[in-house]
Each structure stands twice: as C-alpha cells, then as structure tokens.
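Shown below is the structure under consideration.
Moving on to subunit A:
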Amino acid sequence: MISTRPLGACALALTGFMATLPLQAAGVCPGPKPESIVVNASGGAMADAMRKAFSADFEKTYGIKVIDTSPANFGKLKAMVQSGNVEWTVTEIGAQDVLTAVEEGLLTKIDDTIIDRSGFPKQAKELEYWFAKSAFSTVLAYSTKAFPDGHPSTWAEFWDVKKFPGPRSLRNHPVDNLEYALMADGVAPDKLYPLDLDRAFKKMDEIAPYITVWWKAGQQPAQLLLDGEVILASGWNGRFYNLIKDGAPMNIEWSQGMIKLSAYGIPKGSPEPCWAQHYLGIMTDPKRQAVYAEEIGYPGLHLDSPKYVSEKLAKNLPTHSDNIGKLVWTDTVWWRDHGHEVQERWNKWMLKHQ
Partner candidate 1 sequence: MTNDTDLRLEKAFKAYGTVKALDHVDLSVRNGELLTILGPSGSGKTTLLRVVAGFAEPDEGRVLLQERDITFLPPAKRDIGMVFQNYALFPHMNVAENVSFPLQMRNMAKVEIKKRVTWALGIVELGEYAERLPRQLSGGQQQRVAFARAIVFDPRILLLDEPFGALDRKLREQIQLEVRRLQQQLKLTSLFVTHDQEEALILSDRIAVMNAGRIEQLGTPHEIYERPINRFVADFIGISNLISGVIEGQDRSVAVVRSKDGQLFLVAADAIPTQGTNVIVLIRPERLVLLDDGAERSNRLSGTVAEVIYLGQSEKLRIDIGGGRDMLMHRQSRLGGVQLEVGSTVNIGWTPEDAHLIVEDTVGQP
Partner candidate 2 sequence: MSAHISLIDRLRRNRVIREHGGSVALSLPTVIFLLILFAVPVVQLMLLSFQSGTFEHYEKAFTDELYVTVLLNTFEIALLVTVISFFLAYPLAYFLIVAQPLWRNIGMFCLLMPFWTSILVRTYAWMAILGRRGIINEALLSLGIIDAPLSLLYNTSSVLIGMVHVLMPYMVFPLYAVMRRVDPNLMQAAYGLGAPNWRAFLRVYFPMTMPGVLAGASLVFILSMGFFITPVLLGGGRVTMIAVLIEQFVTELLDWEFAGALSMALLTFTLVVYSIFKRLMKSERNLA
C-alpha cells in the first residue's frame, strides 16, 4: 500500500505533462532513476535512527541507495543553493533557521500530492515549504541523586539558588533562555511574546553566577548531569532520554519546557527533487515514525504514531498527552525577526559574565 500510493500520485501528476509511457514504466519520477540520493541530517545517533526507520524502507521500495551525510548546517545550505551546486537531496534544517530559509527562498515547495500530512496536527499540516519531522523540547532536567525528593519544577525554582543550591548549566544561546528568564520572573507562558528583552536579561544577571557551564553541543548537558558537574540543566529532551532509558540518574521536568518543530526541507536545486518528495513521503508513516521515536526519543507528528510506541517511551515524548500541555511553543517568527540583534546582545552580555 505504501509503495503504490506514491506511485499513483506521481503518475497522476506527471501524465498531464509527459505522456511518454516508457518513462512512467521506468519509475515513479521522470528521468532516469538515480543510483543514490543524499540525505543530510545531524549525524551520530540520529543517522542510525533515520536509517532504521526510513532510509532502509526507501531503499527497499524504490531501489535507490540513501547516502547519509551530516551535520545540518544552515550556512552550508545557503552556500550550496547560492552557488547552484547542491549535494543534498533532502536536508534537516535547524528549528530557528527554517523560517529564514523559507524567506530567503532556499527551499522547494512541498508536494502534498506525494506527502500526505492529513494525519498531522494543525501546526504541522499546512507548512508550504518545509516538512515537520518531529517535535522536540528544550526542557529542565535534574539529577535524581541531588534531588531524591522534591526537584525544581518551574524556572522560578531553577532561579531559586537558596532552596535548590548547586551548579547549573544553560545553553550558550539566547533562544529558550530568555523565555525561561521571563517565566522565572513571573510572566505567564502565553504572554511571553514579544519578549521583554531588558527584563529578560536583567533576570539572567541573577542566575549567571550559578551557571557552571554554558553548553554549546547538544550532548553536553546530559553528560554534565551524568558526570555530576551540574545538578540542573536545560537541554533537548531526546538527549536526556538517551541516558534515562539506560538508567542514568536523571529525569525530565516537562513544565515550562519550550517546544519546537524540527524541520526537513528540499533545497532549491536539489539534484533529485521528485525523489526528495518521495523520501519525505516515507517519513509521514505513523508506524515508521514510531520506530524512529523508539530509537532516539523524538516523536513523529502523525497523530496515530504514539499508538505504536511502547508505554515507557510514550511518557518521555513531548507529544504525550501528559506533557504537551505543560510545554510552551516557541514563537519562531519572532525569533526569525529578532534573532540577529538578540544574539549580539547575548554575546555582549556573556562577556560581562566571564
């Protein structure tokens, strides 16, 4: 069924333009079938999960090899598209970059005749130029050793160094942190945007002396908790889950975590745009999304997907019904418009706290 649907859709789309039967017979896309396509993503554990959940099936279905590359780097995407020398068939794009990519016209339109997003929630269903692969959340994680009973469950409590003393870690980046600061200062989660920068940075001043590490790489916060370097850290939920599932002494507090969609897109000038659509088509399948989530802890967005996920994992997914309500959606449009200036202000602020 999965294999026939794209075939039919593509054939339908094509017959209007091309009437040559041999081409249709040769494959679902026009032109000679390529030997391989290139899927560019974050690499590491993510590449393994991608292969298991999606790429293996794509190879089996279409007889086209999938080559994995990494990392997902926006600068490189832009350079490729501008130079017209695009190596990536499909690529992951950072959550905060994707809107800029759309604005700068770096991406190809999503073909809804091939990619069926009808089972997706509203936020992910009608995206014209990109594909929401999954949702991820930047959450508060804590050491269960340091807090056997009673851990900080809001950012106000994260800020409360008297009640919960100990070294902490936050990301060396303004996104999320400024939202945390405002929530810690009493701003309601639904009244965050537009961000009151002065108020946010003032609140950041308070916590800065207690931040041992301003993390930069995604694996850092979980490792810092594991090594006992810090007792509280912000971080991406999948990275914590990776260690939690192996019994590491840490846990996730979902309240007031910031949630975003992670994005995939087809670069303008992609060497095989039609096959790119089909690759993303494979990624819409709820069962395959479940396989992916089991591997890495990031859920796909098909609303049926959680049904196919183990109970233990389901609770650790941001989209679980217990969690999604506690999370706050990041306003990516605001960040697209203000990211640059806020980043520079952040850098200056960091210098003061060296």
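On the choice of candidates, all candidates are chains of the complex that A comes from, given by their letters.
The rule we apply is simple: a residue touches a chain if its C-beta (ideal position, glycine included) is under 8 Å from a C-beta of that chain, and two chains touch if they have at least 3 such contacts; residues count from 1.
If you're wondering where the values come from, they're calculated on a predicted model, not measured in any experiment.
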item	value
Touch-positive candidate for subunit A in this complex, from 1 or 2	2
Interface residues, subunit A side, partner candidate 2 - complex	73-76, 78, 97, 100, 167, 172, 212-217, 220, 227-229, 339-340, 343-344, 347-348, 350-351, 353-354
